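Have a look at the structure below before the remarks.
A single protein chain has been omitted from the complex, and every remaining protein chain is retained in its original position.
So, chain A:
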Amino acid sequence: MALEFRHVIKRFPSKTGDTLTAVNDVDFRVEQGEFVSVVGPSGCGKSTILSMTAGLYQPTEGEVLVSGEKVDGPNAHVGFMLQKDLLLPWRDIVSNVEFGLESRGLKRDERRARAMKVLEACHLGGFEHHYPYQLSGGMRQRAALARTLAIDPEIILLDEPFSALDAQTKLLLQNSFSKVIAEQKKTTLLITHDLSEAVLMSDRILVLSERPGTVIAEINVDLPHRDEPLKRRALPEVSEYAAQIFAHLKLEEKAF
């Protein structure tokens, strides 16, 4: 399997001096090539899960494994993408895509060739020498995806990559991301607060509770067209799934 959280607990020291438990006993696995979404109320520790997978910090208890190896620091197996595209404004698009490859000892022309290939796959051919400010928000996110794919990671972590976009761009971008990810057969963990986005794009959805976040439900999305959210969107079952997640989240609220 590609990613595994084993009874992970993460505590942070809070400003008042107590400890704050961000996530509590999170336990799940993601199989090779699977697309899993994590949904939950804001502040439920979604981003904590992402940071621990990326190796930016370690769990307080339990362990995180990527391809069977314990994550104990930033590593090449994981590529992540945030709501902000984090493109370097002083580099053109192709150099931005090369950014992740620069600590890998690749030759300059190998890097360039690889970056150009990924740009083509993300339908950004012809824009390689544009600067980020010259591109639209959707194109910039595609460029950020290209940068993430360029390092050929085993897992892609997406942290609300569509939440800053307008509704139409969002739909188109979800579609193009799904296609590219399916073509490249990447294992993906999507963190989102958009329930229908989770249903449209995933094989499986993990529902997190409020802080301290823990997995309260796991929903298998048994629908076709995972690689084409625009098609999946037309299926009547989509709203049923969304309602199901909604119910889970509501339930948790009432318990408080």
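Everything that follows uses one rule, which is that contacts are C-beta pairs under 8 Å (C-beta built on N, C-alpha and C of every residue); 3 or more make two chains touch, one makes a residue touch a chain; residues count from 1.
Keep in mind that, in the parts below, contacts and distances are computed from a predicted model.
Missing chain, UniProt name from the options "Cytochrome c oxidase subunit 2", "ABC transporter permease", "Oxidoreductase probably involved in sulfite reduction" or "tRNA N6-adenosine threonylcarbamoyltransferase": "ABC transporter permease".
Here one chain is not drawn; of A:65, A:86 or A:164, the residue touching it is A:86.
Annotation: of A:32, A:103, A:163 or A:220, A:103 touches the absent chain (contact as defined above). In the full complex, the hidden chain is touched by chain A at residues 54-56, 74-76, 78-80, 82, 84, 86, 88-91, 99-100, 102-103, 131-133, 151.
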